[in-house]
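Each remark here refers to the structure printed beneath this line.
A protein chain is absent from this complex, but the other protein chains hold their places.
Note that the chains take the letters A and B in the order they are written out, and that residue 1 is the start of every chain.
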Amino acid sequence: MVIAEKIKGFIAGNYRGFITFLSLFILWSGVTHYQLLSPESLPAPQVVTATFKEVFSSGLLGKSLGMSLSRIARGFLIGCSLGFLVGAAMGVSRSAERLLAPLINAVRQVPIIGWIPLIIVWCGIADMSKITFIAIGAFFPMVVNTFDGIRSVPHGYLEVARVFEYGRLRLLRSIVVPGALPAIVSGIRLSLGASWMLVVWSEINTRSDFGIGDMLWSARESSKMDLVIVCIVVIGAVAFSINELLGQIESRLQGWKRSCR
Amino acid sequence: MKLEQLKNLTFALIIPLVLLIAWDVATRLELVSAQLLPPPRMLFESWLEMQRNGELRDNMEVSLLRVVLGFLLGAGVGFLLGAAMGVWREVELYLSPLFNCVRQVPIVGWLPFLILWLGIDELFKVVFIAVGTLIPVSVKTLEGIKGVPASYLEVARVFRFGWARTLRTVIIPCALPSIVTGLRLGLSEAWMLVVGAELVAASAGIGNVMTIARRLFQTDVVLVGVIVIAVTGYLMDRLLGLLELRLLGWRRANGAH
Partner (left out) sequence: MKKIFSALLAVTLSLAAFGINPVLAEDKPKVVRFGSPGSSYGKPLGAGQIGFIQARNLFEEEFKKDGITIEWNFIKATGPGVNEALSNNSIDIGSLGDLPSIAGRSGGLKTRLVAVSGRGGNTYVVVPADSTINSIRDLKGKKVGVALGTYMHAALLKIIKDAGLTVRDLNLVSADSATLNTAIATKDVDAAFISSDAYTLRSRGVARIIYDTKNAPVFYQQSGALVVREAFAKRYPDTVKRFVKVWVKASQLAGQNKAETLKLNTRTGSPLATLKEDAEGKSMLFAYSPVFDEHFLNHYKRSIGFYKENKLIRKTFDIEKEWIDRSYLDAALKDLKLEKFWPQYDVNGNPKKK
(Lines give C-alpha, C1' and ligand atoms only; values in the text may rest on other atoms or scores of the structure.)
Protein backbone atom coordinates (compact mmCIF):
# COMPACT_ATOMS: atom_id res chain seq x y z
CA MET A 1 0.00 0.00 0.00
CA VAL A 2 2.62 2.43 1.09
CA ILE A 3 4.72 1.59 -1.95
CA ALA A 4 1.87 2.34 -4.30
CA GLU A 5 1.36 5.63 -2.52
CA LYS A 6 5.01 6.44 -2.89
CA ILE A 7 5.03 5.62 -6.57
CA LYS A 8 1.94 7.70 -7.14
CA GLY A 9 3.53 10.53 -5.28
CA PHE A 10 6.68 10.23 -7.31
CA ILE A 11 4.85 10.29 -10.59
CA ALA A 12 2.60 13.13 -9.55
CA GLY A 13 5.58 15.14 -8.49
CA ASN A 14 7.67 14.41 -11.53
CA TYR A 15 5.27 13.84 -14.38
CA ARG A 16 6.29 17.00 -16.10
CA GLY A 17 9.83 15.78 -16.29
CA PHE A 18 8.57 12.58 -17.83
CA ILE A 19 6.64 14.57 -20.38
CA THR A 20 9.82 16.34 -21.42
CA PHE A 21 11.69 13.08 -21.81
CA LEU A 22 8.85 11.48 -23.66
CA SER A 23 8.48 14.35 -26.09
CA LEU A 24 12.20 14.33 -26.73
CA PHE A 25 12.09 10.64 -27.39
CA ILE A 26 9.17 11.05 -29.76
CA LEU A 27 11.00 13.82 -31.54
CA TRP A 28 14.07 11.68 -31.89
CA SER A 29 12.13 8.70 -33.24
CA GLY A 30 10.17 10.93 -35.57
CA VAL A 31 13.22 12.60 -37.02
CA THR A 32 14.94 9.32 -37.69
CA HIS A 33 11.83 7.60 -38.93
CA TYR A 34 11.04 10.27 -41.47
CA GLN A 35 14.70 10.61 -42.28
CA LEU A 36 14.75 14.32 -41.68
CA LEU A 37 18.41 13.93 -40.91
CA SER A 38 20.56 11.31 -42.53
CA PRO A 39 20.91 8.08 -40.54
CA GLU A 40 24.60 8.89 -40.20
CA SER A 41 23.90 12.15 -38.48
CA LEU A 42 21.38 10.75 -36.08
CA PRO A 43 20.80 7.03 -35.66
CA ALA A 44 17.37 5.77 -34.68
CA PRO A 45 16.66 4.80 -31.06
CA GLN A 46 16.23 1.15 -31.98
CA VAL A 47 19.65 1.08 -33.61
CA VAL A 48 21.19 2.59 -30.53
CA THR A 49 19.56 0.07 -28.22
CA ALA A 50 20.64 -2.76 -30.47
CA THR A 51 24.20 -1.51 -30.48
CA PHE A 52 24.10 -1.16 -26.73
CA LYS A 53 22.99 -4.75 -26.30
CA GLU A 54 25.64 -5.92 -28.71
CA VAL A 55 28.46 -4.04 -27.10
CA PHE A 56 27.31 -5.04 -23.63
CA SER A 57 27.04 -8.73 -24.34
CA SER A 58 30.26 -8.92 -26.28
CA GLY A 59 32.03 -7.70 -23.20
CA LEU A 60 33.61 -4.79 -25.02
CA LEU A 61 31.68 -2.29 -22.95
CA GLY A 62 32.64 -4.00 -19.74
CA LYS A 63 36.28 -4.16 -20.73
CA SER A 64 36.52 -0.54 -21.79
CA LEU A 65 34.64 0.66 -18.75
CA GLY A 66 36.78 -1.51 -16.53
CA MET A 67 39.98 -0.05 -17.97
CA SER A 68 38.75 3.50 -17.52
CA LEU A 69 37.56 2.89 -13.99
CA SER A 70 40.81 1.24 -12.99
CA ARG A 71 42.70 4.25 -14.31
CA ILE A 72 40.49 6.59 -12.37
CA ALA A 73 40.92 4.52 -9.24
CA ARG A 74 44.67 4.74 -9.43
CA GLY A 75 44.92 8.35 -10.53
CA PHE A 76 42.28 9.50 -8.10
CA LEU A 77 43.85 7.73 -5.13
CA ILE A 78 47.23 9.26 -5.83
CA GLY A 79 45.98 12.74 -6.58
CA CYS A 80 43.43 12.81 -3.80
CA SER A 81 45.73 11.59 -1.07
CA LEU A 82 48.55 13.88 -2.15
CA GLY A 83 46.10 16.74 -2.33
CA PHE A 84 44.84 15.94 1.13
CA LEU A 85 48.31 15.78 2.63
CA VAL A 86 49.49 18.98 1.04
CA GLY A 87 46.25 20.79 1.85
CA ALA A 88 46.38 19.60 5.42
CA ALA A 89 50.01 20.63 5.79
CA MET A 90 49.19 24.06 4.44
CA GLY A 91 46.14 24.37 6.62
CA VAL A 92 47.87 23.43 9.80
CA SER A 93 51.17 25.21 9.38
CA ARG A 94 51.40 28.85 8.38
CA SER A 95 54.94 28.53 7.11
CA ALA A 96 53.94 25.63 4.88
CA GLU A 97 51.21 27.83 3.53
CA ARG A 98 53.55 30.69 2.81
CA LEU A 99 55.95 28.33 1.12
CA LEU A 100 53.56 26.38 -1.01
CA ALA A 101 50.44 28.45 -1.60
CA PRO A 102 51.78 30.82 -4.27
CA LEU A 103 53.29 27.99 -6.28
CA ILE A 104 50.18 25.86 -6.04
CA ASN A 105 47.94 28.77 -6.93
CA ALA A 106 50.08 29.53 -9.95
CA VAL A 107 50.17 25.97 -11.22
CA ARG A 108 46.46 25.63 -10.54
CA GLN A 109 45.76 28.27 -13.19
CA VAL A 110 46.74 25.95 -15.99
CA PRO A 111 43.48 24.53 -17.26
CA ILE A 112 43.82 20.82 -16.83
CA ILE A 113 43.53 20.15 -20.52
CA GLY A 114 46.58 22.25 -21.16
CA TRP A 115 48.70 19.66 -19.45
CA ILE A 116 47.91 16.96 -21.95
CA PRO A 117 50.55 17.63 -24.62
CA LEU A 118 53.23 17.97 -21.97
CA ILE A 119 52.26 14.84 -20.09
CA ILE A 120 52.16 12.88 -23.31
CA VAL A 121 55.70 13.91 -24.16
CA TRP A 122 56.89 13.06 -20.66
CA CYS A 123 54.95 9.93 -19.92
CA GLY A 124 54.05 8.46 -23.27
CA ILE A 125 50.65 7.29 -24.32
CA ALA A 126 50.31 4.29 -22.07
CA ASP A 127 48.54 4.14 -18.73
CA MET A 128 51.06 6.26 -16.90
CA SER A 129 50.22 9.45 -18.74
CA LYS A 130 46.50 8.97 -18.19
CA ILE A 131 46.97 8.24 -14.50
CA THR A 132 49.29 11.23 -14.07
CA PHE A 133 46.77 13.44 -15.79
CA ILE A 134 43.93 12.22 -13.59
CA ALA A 135 46.08 12.58 -10.50
CA ILE A 136 46.83 16.21 -11.34
CA GLY A 137 43.15 16.85 -11.92
CA ALA A 138 42.24 15.26 -8.60
CA PHE A 139 45.04 16.96 -6.72
CA PHE A 140 44.01 20.58 -6.99
CA PRO A 141 40.39 20.48 -5.83
CA MET A 142 41.53 18.37 -2.88
CA VAL A 143 44.29 20.78 -1.86
CA VAL A 144 42.02 23.79 -2.04
CA ASN A 145 39.14 22.16 -0.23
CA THR A 146 41.22 20.56 2.51
CA PHE A 147 42.99 23.84 3.13
CA ASP A 148 39.73 25.78 3.16
CA GLY A 149 38.13 23.24 5.42
CA ILE A 150 40.85 23.33 8.00
CA ARG A 151 41.06 27.09 7.97
CA SER A 152 37.32 27.39 8.34
CA VAL A 153 37.24 25.66 11.68
CA PRO A 154 35.85 28.41 13.88
CA HIS A 155 38.48 30.03 16.02
CA GLY A 156 36.18 29.71 18.95
CA TYR A 157 36.57 25.96 18.87
CA LEU A 158 40.34 26.25 18.81
CA GLU A 159 40.21 28.59 21.77
CA VAL A 160 38.13 26.13 23.72
CA ALA A 161 40.62 23.43 22.90
CA ARG A 162 43.45 25.57 24.14
CA VAL A 163 41.60 26.37 27.32
CA PHE A 164 41.10 22.70 27.90
CA GLU A 165 44.74 22.12 27.05
CA TYR A 166 44.14 19.57 24.31
CA GLY A 167 47.25 17.96 22.97
CA ARG A 168 48.05 18.37 19.26
CA LEU A 169 46.72 14.98 18.32
CA ARG A 170 43.49 15.33 20.23
CA LEU A 171 43.02 18.73 18.72
CA LEU A 172 43.32 17.28 15.26
CA ARG A 173 41.17 14.33 15.93
CA SER A 174 38.24 15.83 17.71
CA ILE A 175 38.10 19.36 16.39
CA VAL A 176 40.02 20.04 13.23
CA VAL A 177 39.14 16.95 11.23
CA PRO A 178 35.42 16.87 12.01
CA GLY A 179 35.25 20.62 11.36
CA ALA A 180 36.99 20.33 8.06
CA LEU A 181 35.23 17.16 7.01
CA PRO A 182 32.37 18.64 4.96
CA ALA A 183 34.82 20.65 2.90
CA ILE A 184 37.06 17.63 2.54
CA VAL A 185 34.22 15.44 1.39
CA SER A 186 33.15 18.14 -1.01
CA GLY A 187 36.70 18.15 -2.30
CA ILE A 188 36.61 14.40 -2.79
CA ARG A 189 33.40 14.78 -4.73
CA LEU A 190 34.90 17.42 -6.98
CA SER A 191 38.05 15.38 -7.46
CA LEU A 192 36.19 12.26 -8.39
CA GLY A 193 33.90 14.12 -10.74
CA ALA A 194 36.88 15.72 -12.39
CA SER A 195 38.64 12.35 -12.61
CA TRP A 196 35.86 10.84 -14.60
CA MET A 197 35.90 13.64 -17.11
CA LEU A 198 39.66 13.65 -17.31
CA VAL A 199 39.96 9.95 -17.96
CA VAL A 200 37.77 10.38 -21.01
CA TRP A 201 39.75 13.36 -22.28
CA SER A 202 43.06 11.60 -21.75
CA GLU A 203 41.85 8.51 -23.53
CA ILE A 204 40.75 10.60 -26.47
CA ASN A 205 44.16 12.19 -26.72
CA THR A 206 46.25 9.09 -26.20
CA ARG A 207 44.30 6.45 -27.97
CA SER A 208 45.78 3.27 -26.62
CA ASP A 209 44.87 0.30 -24.45
CA PHE A 210 41.11 0.59 -24.59
CA GLY A 211 38.94 2.64 -22.32
CA ILE A 212 35.59 4.25 -22.75
CA GLY A 213 37.06 7.43 -24.23
CA ASP A 214 39.01 5.44 -26.78
CA MET A 215 35.85 3.53 -27.66
CA LEU A 216 33.98 6.78 -28.09
CA TRP A 217 36.58 8.29 -30.37
CA SER A 218 37.08 5.15 -32.44
CA ALA A 219 33.35 5.00 -32.94
CA ARG A 220 33.40 8.58 -34.08
CA GLU A 221 36.23 8.00 -36.49
CA SER A 222 34.44 5.09 -38.10
CA SER A 223 31.28 7.20 -38.13
CA LYS A 224 29.37 4.77 -35.96
CA MET A 225 27.21 7.40 -34.35
CA ASP A 226 25.03 4.79 -32.70
CA LEU A 227 28.03 3.53 -30.77
CA VAL A 228 28.93 7.13 -29.98
CA ILE A 229 25.53 7.64 -28.38
CA VAL A 230 25.91 4.45 -26.39
CA CYS A 231 29.27 5.64 -25.10
CA ILE A 232 27.93 9.07 -24.21
CA VAL A 233 25.02 7.56 -22.32
CA VAL A 234 27.30 5.20 -20.44
CA ILE A 235 29.68 8.02 -19.57
CA GLY A 236 26.80 10.14 -18.36
CA ALA A 237 25.31 7.28 -16.36
CA VAL A 238 28.57 6.55 -14.57
CA ALA A 239 29.10 10.25 -13.84
CA PHE A 240 25.60 10.39 -12.42
CA SER A 241 26.10 7.35 -10.20
CA ILE A 242 29.40 8.68 -8.88
CA ASN A 243 27.79 11.98 -8.07
CA GLU A 244 24.76 10.41 -6.44
CA LEU A 245 26.85 8.08 -4.33
CA LEU A 246 29.06 10.83 -3.05
CA GLY A 247 26.11 13.14 -2.61
CA GLN A 248 24.53 10.57 -0.30
CA ILE A 249 27.71 10.24 1.70
CA GLU A 250 28.04 13.99 1.88
CA SER A 251 24.51 14.54 3.12
CA ARG A 252 24.95 11.85 5.74
CA LEU A 253 27.92 13.72 7.08
CA GLN A 254 26.15 17.04 6.82
CA GLY A 255 23.23 15.52 8.66
CA TRP A 256 25.45 14.72 11.57
CA LYS A 257 26.85 18.19 11.55
CA ARG A 258 23.45 19.78 11.42
CA SER A 259 22.09 17.73 14.26
CA CYS A 260 25.08 18.80 16.30
CA ARG A 261 23.89 22.34 16.24
CA MET B 1 53.32 45.69 7.13
CA LYS B 2 55.93 46.16 4.49
CA LEU B 3 58.35 43.79 6.18
CA GLU B 4 55.62 41.20 6.54
CA GLN B 5 54.83 41.42 2.87
CA LEU B 6 58.48 41.16 1.99
CA LYS B 7 58.81 38.07 4.14
CA ASN B 8 55.80 36.53 2.47
CA LEU B 9 57.18 37.26 -0.93
CA THR B 10 60.52 35.67 -0.10
CA PHE B 11 58.86 32.59 1.24
CA ALA B 12 56.73 32.36 -1.84
CA LEU B 13 59.72 32.46 -4.12
CA ILE B 14 61.80 29.83 -2.36
CA ILE B 15 60.35 26.72 -3.92
CA PRO B 16 60.00 28.11 -7.45
CA LEU B 17 63.62 29.25 -7.32
CA VAL B 18 64.83 25.89 -6.07
CA LEU B 19 62.89 24.13 -8.81
CA LEU B 20 64.24 26.50 -11.44
CA ILE B 21 67.80 25.89 -10.36
CA ALA B 22 67.30 22.14 -10.20
CA TRP B 23 65.79 22.26 -13.68
CA ASP B 24 68.67 24.19 -15.13
CA VAL B 25 71.25 21.93 -13.51
CA ALA B 26 69.47 18.81 -14.63
CA THR B 27 69.50 19.89 -18.23
CA ARG B 28 73.08 21.05 -18.12
CA LEU B 29 74.26 17.76 -16.70
CA GLU B 30 72.06 16.00 -19.24
CA LEU B 31 70.35 14.04 -16.52
CA VAL B 32 67.23 14.32 -18.57
CA SER B 33 67.17 14.29 -22.34
CA ALA B 34 66.72 17.66 -23.95
CA GLN B 35 63.45 16.89 -25.56
CA LEU B 36 61.85 15.70 -22.36
CA LEU B 37 62.89 18.74 -20.41
CA PRO B 38 64.30 21.61 -22.39
CA PRO B 39 66.66 23.92 -20.55
CA PRO B 40 65.03 27.08 -19.19
CA ARG B 41 67.17 29.15 -21.47
CA MET B 42 65.77 27.37 -24.53
CA LEU B 43 62.27 27.98 -23.29
CA PHE B 44 62.95 31.64 -22.92
CA GLU B 45 64.49 31.84 -26.39
CA SER B 46 61.52 30.08 -27.94
CA TRP B 47 59.18 32.42 -26.15
CA LEU B 48 61.09 35.44 -27.44
CA GLU B 49 61.07 34.03 -30.94
CA MET B 50 57.35 33.41 -30.82
CA GLN B 51 56.77 36.94 -29.56
CA ARG B 52 58.96 38.42 -32.22
CA ASN B 53 57.39 36.75 -35.21
CA GLY B 54 53.92 37.42 -33.95
CA GLU B 55 53.09 33.74 -33.69
CA LEU B 56 52.08 34.03 -30.07
CA ARG B 57 49.95 37.08 -30.51
CA ASP B 58 48.13 35.83 -33.59
CA ASN B 59 47.25 32.51 -32.07
CA MET B 60 46.25 33.93 -28.71
CA GLU B 61 43.98 36.38 -30.48
CA VAL B 62 42.24 33.54 -32.22
CA SER B 63 41.83 31.50 -29.06
CA LEU B 64 40.65 34.46 -27.02
CA LEU B 65 38.13 35.42 -29.64
CA ARG B 66 36.67 31.95 -29.54
CA VAL B 67 36.53 32.05 -25.76
CA VAL B 68 34.81 35.41 -25.68
CA LEU B 69 32.22 34.47 -28.29
CA GLY B 70 31.55 31.09 -26.75
CA PHE B 71 31.42 32.50 -23.27
CA LEU B 72 29.02 35.29 -24.15
CA LEU B 73 26.76 32.92 -26.03
CA GLY B 74 26.83 30.27 -23.32
CA ALA B 75 26.53 32.69 -20.44
CA GLY B 76 23.63 34.45 -22.09
CA VAL B 77 21.69 31.31 -22.81
CA GLY B 78 22.64 29.85 -19.46
CA PHE B 79 21.47 32.89 -17.61
CA LEU B 80 18.13 32.95 -19.43
CA LEU B 81 17.64 29.25 -18.86
CA GLY B 82 18.51 29.41 -15.18
CA ALA B 83 16.40 32.48 -14.68
CA ALA B 84 13.41 30.94 -16.43
CA MET B 85 13.67 27.82 -14.30
CA GLY B 86 14.12 29.87 -11.17
CA VAL B 87 11.27 32.27 -11.69
CA TRP B 88 8.65 29.92 -13.08
CA ARG B 89 8.23 26.73 -11.16
CA GLU B 90 6.47 25.08 -14.08
CA VAL B 91 9.43 25.57 -16.33
CA GLU B 92 11.71 24.11 -13.74
CA LEU B 93 9.54 21.06 -13.26
CA TYR B 94 9.51 20.43 -16.99
CA LEU B 95 13.10 21.04 -17.74
CA SER B 96 15.20 20.25 -14.73
CA PRO B 97 15.14 16.43 -14.90
CA LEU B 98 16.28 16.58 -18.51
CA PHE B 99 18.75 19.28 -17.70
CA ASN B 100 20.21 17.33 -14.83
CA CYS B 101 20.63 14.33 -17.06
CA VAL B 102 22.35 16.23 -19.81
CA ARG B 103 24.50 17.86 -17.20
CA GLN B 104 25.93 14.52 -16.18
CA VAL B 105 27.56 13.97 -19.50
CA PRO B 106 30.99 15.54 -19.40
CA ILE B 107 31.35 18.06 -22.21
CA VAL B 108 33.75 15.74 -24.01
CA GLY B 109 30.80 13.59 -24.89
CA TRP B 110 29.43 16.34 -27.06
CA LEU B 111 32.51 16.46 -29.26
CA PRO B 112 31.65 13.75 -31.80
CA PHE B 113 28.18 15.09 -32.52
CA LEU B 114 29.22 18.69 -32.60
CA ILE B 115 32.04 17.90 -34.99
CA LEU B 116 29.70 15.84 -37.12
CA TRP B 117 27.00 18.48 -37.33
CA LEU B 118 29.08 21.60 -37.28
CA GLY B 119 32.37 20.63 -38.85
CA ILE B 120 35.79 21.18 -37.41
CA ASP B 121 35.89 24.91 -37.81
CA GLU B 122 35.02 27.97 -35.75
CA LEU B 123 31.31 27.32 -35.34
CA PHE B 124 31.86 23.98 -33.66
CA LYS B 125 34.40 25.43 -31.24
CA VAL B 126 32.24 28.39 -30.28
CA VAL B 127 29.22 26.15 -29.73
CA PHE B 128 31.31 23.67 -27.80
CA ILE B 129 32.54 26.42 -25.50
CA ALA B 130 29.04 27.83 -25.23
CA VAL B 131 27.60 24.51 -24.10
CA GLY B 132 30.33 24.15 -21.51
CA THR B 133 29.73 27.66 -20.21
CA LEU B 134 25.98 27.31 -20.23
CA ILE B 135 25.89 24.58 -17.64
CA PRO B 136 27.59 26.21 -14.66
CA VAL B 137 25.99 29.58 -15.42
CA SER B 138 22.46 28.20 -15.52
CA VAL B 139 23.00 26.04 -12.46
CA LYS B 140 24.31 28.93 -10.44
CA THR B 141 21.65 31.31 -11.70
CA LEU B 142 18.96 28.88 -10.68
CA GLU B 143 20.59 28.43 -7.29
CA GLY B 144 20.85 32.14 -6.83
CA ILE B 145 17.26 32.85 -7.67
CA LYS B 146 15.95 30.05 -5.56
CA GLY B 147 18.11 31.26 -2.73
CA VAL B 148 16.28 34.52 -2.43
CA PRO B 149 14.79 34.33 1.05
CA ALA B 150 11.04 33.90 0.97
CA SER B 151 10.72 36.65 3.51
CA TYR B 152 12.12 39.20 1.07
CA LEU B 153 9.58 38.14 -1.51
CA GLU B 154 6.86 38.49 1.10
CA VAL B 155 7.96 42.00 1.90
CA ALA B 156 7.92 42.84 -1.79
CA ARG B 157 4.41 41.45 -2.06
CA VAL B 158 3.25 43.39 0.98
CA PHE B 159 4.61 46.57 -0.48
CA ARG B 160 2.87 45.68 -3.74
CA PHE B 161 6.04 45.76 -5.84
CA GLY B 162 5.34 45.15 -9.45
CA TRP B 163 7.05 42.30 -11.30
CA ALA B 164 9.80 44.36 -12.76
CA ARG B 165 10.47 46.13 -9.51
CA THR B 166 10.67 42.88 -7.54
CA LEU B 167 13.04 41.52 -10.08
CA ARG B 168 15.21 44.55 -10.05
CA THR B 169 15.38 45.34 -6.39
CA VAL B 170 15.00 41.99 -4.70
CA ILE B 171 15.66 38.99 -6.84
CA ILE B 172 18.64 40.08 -8.86
CA PRO B 173 20.66 41.61 -6.04
CA CYS B 174 20.11 38.51 -3.93
CA ALA B 175 20.97 36.16 -6.70
CA LEU B 176 23.89 38.17 -7.97
CA PRO B 177 26.71 36.59 -5.94
CA SER B 178 25.68 33.17 -7.11
CA ILE B 179 25.32 34.34 -10.68
CA VAL B 180 28.74 35.90 -10.64
CA THR B 181 30.23 32.70 -9.24
CA GLY B 182 28.57 30.93 -12.10
CA LEU B 183 30.11 33.33 -14.56
CA ARG B 184 33.55 32.81 -13.10
CA LEU B 185 33.18 29.05 -13.28
CA GLY B 186 31.87 29.39 -16.79
CA LEU B 187 34.83 31.47 -17.87
CA SER B 188 37.42 29.08 -16.51
CA GLU B 189 35.51 26.24 -18.13
CA ALA B 190 35.40 28.15 -21.40
CA TRP B 191 39.14 28.70 -21.35
CA MET B 192 39.76 25.04 -20.70
CA LEU B 193 37.40 23.98 -23.44
CA VAL B 194 38.93 26.19 -26.07
CA VAL B 195 42.25 24.49 -25.45
CA GLY B 196 40.59 21.09 -25.46
CA ALA B 197 38.77 21.77 -28.71
CA GLU B 198 41.93 23.05 -30.33
CA LEU B 199 43.81 19.96 -29.28
CA VAL B 200 41.30 17.92 -31.22
CA ALA B 201 41.11 19.86 -34.45
CA ALA B 202 42.14 23.36 -35.30
CA SER B 203 43.93 25.54 -37.77
CA ALA B 204 45.04 28.24 -35.40
CA GLY B 205 45.01 29.02 -31.75
CA ILE B 206 47.24 28.31 -28.82
CA GLY B 207 46.08 24.72 -28.48
CA ASN B 208 46.93 24.20 -32.11
CA VAL B 209 50.40 25.66 -31.59
CA MET B 210 50.97 23.15 -28.83
CA THR B 211 49.68 20.28 -30.91
CA ILE B 212 51.95 21.13 -33.82
CA ALA B 213 54.89 21.48 -31.46
CA ARG B 214 54.10 18.13 -29.96
CA ARG B 215 54.04 16.52 -33.40
CA LEU B 216 57.28 18.12 -34.43
CA PHE B 217 58.85 17.19 -31.15
CA GLN B 218 59.46 20.70 -29.88
CA THR B 219 58.87 20.31 -26.18
CA ASP B 220 60.02 23.81 -25.41
CA VAL B 221 57.20 25.28 -27.46
CA VAL B 222 54.74 23.02 -25.68
CA LEU B 223 55.98 24.30 -22.33
CA VAL B 224 55.77 27.89 -23.46
CA GLY B 225 52.20 27.17 -24.48
CA VAL B 226 51.34 25.73 -21.08
CA ILE B 227 52.73 28.77 -19.30
CA VAL B 228 50.98 31.21 -21.60
CA ILE B 229 47.69 29.39 -21.10
CA ALA B 230 48.11 29.48 -17.34
CA VAL B 231 48.94 33.16 -17.22
CA THR B 232 46.06 34.09 -19.49
CA GLY B 233 43.61 32.01 -17.51
CA TYR B 234 44.79 33.63 -14.34
CA LEU B 235 44.47 37.14 -15.74
CA MET B 236 40.97 36.48 -17.02
CA ASP B 237 39.92 35.14 -13.67
CA ARG B 238 41.36 38.17 -11.89
CA LEU B 239 39.52 40.44 -14.27
CA LEU B 240 36.25 38.80 -13.43
CA GLY B 241 37.17 38.94 -9.77
CA LEU B 242 37.61 42.67 -10.00
CA LEU B 243 34.27 42.94 -11.72
CA GLU B 244 32.72 40.89 -8.96
CA LEU B 245 34.20 43.19 -6.37
CA ARG B 246 32.70 46.24 -8.01
CA LEU B 247 29.28 44.70 -8.33
CA LEU B 248 29.19 43.06 -4.98
CA GLY B 249 31.37 45.41 -3.04
CA TRP B 250 28.35 46.72 -1.28
CA ARG B 251 27.66 43.31 0.03
CA ARG B 252 31.11 42.86 1.40
CA ALA B 253 30.97 46.24 3.06
CA ASN B 254 27.78 45.15 4.74
CA GLY B 255 29.67 42.25 6.15
CA ALA B 256 27.13 39.93 4.65
CA HIS B 257 29.47 37.24 3.40
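Annotations for the structure displayed:
Note that a residue touches a chain if its C-beta (ideal position, glycine included) is under 8 Å from a C-beta of that chain, and two chains touch if they have at least 3 such contacts.
As the structure is a computational prediction, the values presented were derived from the model and not from experiment.
In terms of the touch definition stated at the top, the absent chain reaches A, B within the entire complex. Touching the missing chain, out of A:Met90, A:Ile104 or A:Ile120, is residue A:Ile120.
Listed residues A:Thr49, A:Ser93, A:Ser152 or A:Ser208: the one in touch with the omitted chain is A:Ser208.
For chain A, the residues touching the chain absent from view are 120-126, 206-208, 217-218, 221-223. Panel shows chain B; residues 33-36, 115-116, 119-121, 201-203, 208, 211-212, 214-219 of it touch the chain omitted from the view.
As a convention for this text, only the chains that are shown with their structure count from here on.
If you average the CA atoms of chain A and of chain B, the two centres end up 18 Å from each other. Residues 14, 16-21, 24, 40-41, 95, 98-103, 106-107, 109-118, 120-122, 196-197, 200-201, 204-205, 213, 216-217, 219-220, 225, 228, 231-232, 235-237, 239-240, 243 of chain A are the ones that touch chain B when the two sit in their complex. Chain B meets chain A in the complex at residues 7-8, 11-16, 35-37, 90, 93-98, 101-102, 104-113, 115-117, 188, 191-193, 195-196, 199-200, 207, 210-211, 213-214, 219, 222-223, 225-226, 229-231, 233-234, 237.
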